[in-house]
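My questions will all concern the structure given below.
The complex appears here without one of its protein chains, the remainder shown in place.
So that you can tell them apart, the chains are marked A, B and C in the order they are listed, and the count of residues begins at 1 in each.
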Amino acid sequence: MSLKNKRSVFRLAAFAAVATLALAGCTSTAGGVAAGSTGPIAKEDLVLVASVINTTNPYFIANIEGAKALSKKLDIPLEIIDSQGSSQTEISKIQAILAQGKKVVMFVNTVASSDTPTIVDAVKRAGGYVSIWWNKPDNFEPWDSGDNFVAFQKHPGVDSGRCNAKAIGDALGGKGNVIMFPGVQDSTTSQTRVAGFEAEMRENYPGIKILENQPSNWDPQLANQNAKDLIAKYGDEINGVWSADDGMQLGAIQAFDDAGLLDKVKFASDGLYPDTVELMKKGYGNNAIVGETFHRGYMASAIGLYTAYLAATGEIVPSELPKEKRTSFFDIKCVTPDTLDEYLKYDTPTAAADFVDKLVETGPWDTEPATLIGGGGPEVLPKP
Amino acid sequence: MSDVTTPPAVLRLDAVSKSFGSNRAVRGVSLSIQPGQVIGLIGENGAGKSTLLKILSGNYRHDEGTIAVNGREVQFRGPADALRAGIGVVHQEQSLFTNLTIAENIEVNTPIGRGGVNRLGLYNWRRLYADAAQALDLIGSHLNPKTRVSDLSFVDRQMVEIARAIRVSAASHTTPLVILDEPTAILERTETAILEREISKLRDIGSVIFVSHRLDEVMRICDRVVVMRDGELIADRSVDDVTEEELFRLMVGRETHAAVRNRRSIEPATKPVISIQDLTRAGSYTDVSIDAYPGRVLAILGTSGSGREAVARAIFGAEGFDSGSVSIAGYSGRPSIKKAVALGVGYVPAERKTEGMVGEMPADQNITLTHPGSAAIGPFELPRRRLSLARLWFEKLDIRPREPEHMLQDFSGGNQQKVVLAKWLNSSDLKALVLDHPLRGLDPGAAETVNAQIRSVCDDGTAIILIPDTIDEALDIADDIVVMRDGRISGVFDLGHDNPATLDLLERML
Amino acid sequence: MVHNALSKQSAVGIDTTAIRIRESVIERRARFRGLAEPLSLLMALAVLIVVFSLLNERFLTTSNFQNVLTQSAIPLIVAVGATLVILLGSIDLSVEGVMGATGMTWILLSANSRGGVDLGPWAWVIALGVALVLGVASGLIFTALKVPSFIVTLGMWYVGLGIATMLYGTDLLPRLEDEGLKGWTSRISFGLPNSFWVALLVIGLGILVLRSTRIGRVTLAIGNSETIVRSAGLPAFRVKVAVFAIAALLSGLGGILATVQLDIGSPTVGSGVLFIVIPAVVIGGTHLGGGKGGILRTVLGVFLLTILNNGLILSGVESSYQSAVTGAILVAAIVFAAWSQRDRLRVAK
Partner (left out) sequence: MTKIESETTKIDRETTKLAVPVRAKFQSVKRIGGWHAIGPIVIFVAILVVVAILTPAFIGGGGLAIIASSSAPILLLALGQAMVLNVGSIDLSNAAIGLLGAILLALTLGPVAGLSPLIVLLATTAFGAVNGLIVAYAQVPSFALTLGTLGIFQAVALVASGRTTVYVSSNGEGIHALYESGIANVPLTFWMGVLVAVSLWVLLRYTRIGRGMTAIGKNESAAIFSAVRTRSLKVLAFALSGFCAGLAGIAIIAQAGSASPTGLGSDLLLPAIAAALIGGTSISGGVVNPLTVIFGALTVALVPIATTAVGIDAQAQSLVYGAVIIAVVALTMSRNKASIVK
């Protein structure tokens, strides 16, 4: 076979493959404007989908737990999507599930705010129903996108930050120096928590000085290193440490523990991970952890999925709901070492199933401890 | 050398054969080498020499026949086996690790447990250096074993290679057989002379197989000469019973050309194409002035320290200089390769494989790489026309096989060099061609055809600046000879009028 | 006859003293040339230290010194392996994956908050065994299947992360229970943090391997020319696999230490290490093409980057700019190193 023939064979093959690819694209375009789908769907046709950022963070593990519990309760199959921290992976995996023609009831913990429009669009086109948690663009509201984008839900970050600030402020008696470990800088979740923390300190604890903040990308290892550097920089000037989530706090605590400063420093953070519960129960480091905000991943996923499920089965019509039930803020609880015991019941092996039982009884907006407390628009940040 | 006592042969081959598919590269070669003998192995490229050497060095396994070393039959499973048997090969392409010291290069092949490696598997550096120094001493070299090879000149690197080959055999307590695969191909005359002296010392320690294209060297150095052709060993002669001409005939299977110079001398044109004035580069050459005229071959002779290669590169714009000027066709601005090529200069570098050609590119694309000629319209190439253009060049320069669409690296050395020439000849306006060792590594047959091409290019009115391998090469083809010594011009000859003797030229080189 | 004349010439003997003198000059020059790069690195380090200590007096304190050493320990350990791989002319991108898999294996087999088995020292053996398997796999695929190391180790990165993720499952965060090990890495013994002592040991062994063992010397030889290594009958295959195995073992050790340091198991325990280690090796002056460089230079590179990071935080540079400063220093370092060697014929890839 001459070289020339070889080449033309290859060219032909390449062309044919591209052409096949082009023609094989079927009815639902990946790009075209979606019609959207309304009208109830029979329960048997549904599939639950929970999309999480990774499968190793305790919060996301709880997300999966809640989805499983609801799947069992409603007797609807469940698929889990692991975004592996990547927007692209998240979107394409969601699309892959949608492409199989199933009617989805979906809960998505978005990797980045900007993923929301794309995901909503894809779900809409496939006639599914989706609730988005935590991250979405401020100007992209469910009521502008039709019924398939059932709801955007979150726990308010400002409240979380304020709650932590109060805990540290009180523990320090209104005086002292604090360092902060925000998450990824461009995350709205981190930004709102930071804003709440700073506002509370500014407004109610003028004696407390924020020395510095070192964004630590939700990474315990990075928080650990940054904490070490800040200890070197400020030494025993540091009285309080705030982290935007418990993962980073675990890294920070370890750094202070290593430096032998744990007894003198107070910590507060968001999430009340099971490990944090243990540390608080033990009173680790002279009761180092003085405040936590409580919420559980299984509640988030169950609420999100159940809201979407109700819309899919026609039990609620999203467009008829008030705005705060479309963009919704759910309560978080402030936990101190004194009130910790009240929350232990939410970590028992049957806690997720118990919550789902109650959820199905009382509906998505009224289930303790995560009740609807506001919403109807973007979270308002305190004025600096 | 008489075989009165008949000690066991260092190496004995019996009907050794090796085939690649249907191609029988080595056919029934039988050969015996006695201790203290220096055997010359000659043959054209493709005659089977390299295959035979690779069998001896353990890189290939032979299909038939037996190999016996020091009377014991051996089967080499890899290069390490051959080394252990005392066969050390000094490769054509240098095979030293330039980032390591001399000592390590010498000791690198010694079996673990000896050669300065202690029981923990750790190197004993002091012993390593001492052993290496001893090996160097055996061949009369006084290099510091701690020196890195990258800092050595070529001839010293050859020394290190020879020392390594000897060291290996010494470590395995065998009589060493050192195979020198064209060690002089890239050496200058002086260096060759040093090397020759060292080789003769090797007689006292072991035996040598000396592979070379230079028949005069073979005659000088060796006791016996064996000739290979078409994979067969066709002659085994004592140097006393054979002449250079006879060897050449045996090798190529035809008569040699008369060594008589048969050039018509063209009178220099009024204007030189290339004129360099008082060119100086610190540490390399000083006040060099040379004029090259169209239709004439100007050869620059010199040893490796003469700076002639650097001058050639300066003309092509590949190296800078400190003062003086290079004027090409009247232009003498800032020199660069781009400018030189635009002005009609071509350059055939000495390192063909690494600098002269893109081996993994088809030959036709190599030919049109610099001057696409009719194979391109503006920036666009026309593959079909490129191919037909290349075919014309293949025809004209007799490049084989006539398949320019194939990778250049798959052609033989001579054919590659012709493709490199064609690359420059494809210019519509080639004014001068700088040839840096154009015949290096070519067998006599290939060298002759390349030489013929150079002559014909010159006759077309191109100025040629030639850095030849040998004085003979210069005398054979040049119209003008410039001799350089230690960076300065030490002699200028116009062969139309002068008739310098070889010794005359040599004196000015050294 | 030409050759008669020549043989007379050579019979007389050619004076080689000129060559010998040239050699000795070259030799002397070469001896000092080797020092130029480390010297400039040391100077850069000195400048950084002076500048940072002027910006913040806390920079030059014992506690910060120990802090920097603790933080440099894990990158140092991993960088020793990375240097060996780069000296081969290859690259190992899998460090973070191997760290994750090894760290996770180790903590799940040690006393941890999830309960389960506590194998004590065997946890170390098995965890490092996992690293070894990953390294040997990389090495074998690279060497036997001739897949470029870049892609093999890129894939192995994901494989390691995958193993860690699967081991982790959906259970609780595994937390170290052994009180003796908790905080062990940053505890001070004889004035230096424990993890740094481990790093010193690894560096010492690394230098010994590179300088005085067959693996080390053949590694350098392969980096110089693999063709010659093969034709010389040296064990290129085994050495390449061994180097990848050593690199993975060291990454694994780094993973375990990082897990001890953090006190909790996480598949991403190694995150960010690769982007300290590779720049550190390069800044140290080890050539990415292989054959040239060394472990001590890499150590300087790691120190440079760790001190830089620490100093930037201490002098209050906003964290957004930190990656830019690190990047700019890397660019400056390589441009500085390459500037004097510029030549119109030089090839840099």
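The rule we apply is simple: contacts are C-beta pairs under 8 Å (C-beta built on N, C-alpha and C of every residue); 3 or more make two chains touch, one makes a residue touch a chain.
This is a predicted model, so every value here is computed, not measured.
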Contact set of the excluded chain (shown chains only): A, B, C
Absent-chain contact - pick from B:Gly356, B:Pro438, B:Pro468 or B:Pro500: B:Gly356
Sole residue of B:Pro8, B:Gly78, B:Pro383 or B:Gly491 that reaches the chain not shown, by the stated touch rule: B:Pro383
Those residues of chain A which, in the complete complex, touch the missing chain: 1, 3, 6-7, 10, 13-14, 17-18, 21-33, 55, 79-82, 84-89, 91-93, 95-102, 111-115, 117-118, 137, 139, 184-188, 191
Interface with the undisplayed chain - residues on chain C: 88-91, 97, 141-142, 145-152, 154-163, 165-166, 168-170, 226-227, 275, 278-279, 282, 287-290, 320-324, 326-331, 334-335, 337-339, 341-349
Chain not shown, touching residues in chain B: 20-23, 25, 44-46, 230, 316, 318, 337-338, 340-342, 347, 349, 351, 354-361, 365, 368-370, 372-374, 376, 379-381, 383, 389, 392-393, 396-398, 400-401, 403, 406-407, 410-412, 414-415, 423, 425, 428, 445-446, 448-449, 452-453, 456, 460
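Keep in mind that, in the parts below, only the chains that are shown with their structure count from here on.
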Centroid-based (C-alpha) most distant chain relative to chain B: A
Centre distance in Å when chain B and chain C are each reduced to the mean of their C-alpha atoms: 40
Euclidean distance of C-alpha centroids - chain A vs chain B, Å: 70
Chain A and chain C, separation of their C-alpha mean positions in angstrom: 37
Set of chain A residues in contact with two or more other chains: none
Junction residues of chain B, two or more chains touched: none
Parts of chain A lying in touch with chain C, wherever the complex brings them together: 55-56, 58, 61, 64-65, 185, 212, 214-215, 219-222, 224-226, 228-235, 250-251, 254, 257-259, 273-275, 278
Contact set on chain C toward chain A in their complex: 56, 58-59, 61, 63-64, 67, 70-71, 113, 164-165, 168, 170-173, 175, 182-183, 185-187, 258, 261-264, 266-269, 271-272, 309-310, 313-314, 316, 319-320
Of chain C, residues touching chain B in the complex: 2-3, 5-7, 9-10, 13-14, 16, 18-20, 22-24, 26-27, 29-30, 208, 211-214, 217, 220-221, 223-225, 228-234, 291-292, 344-345
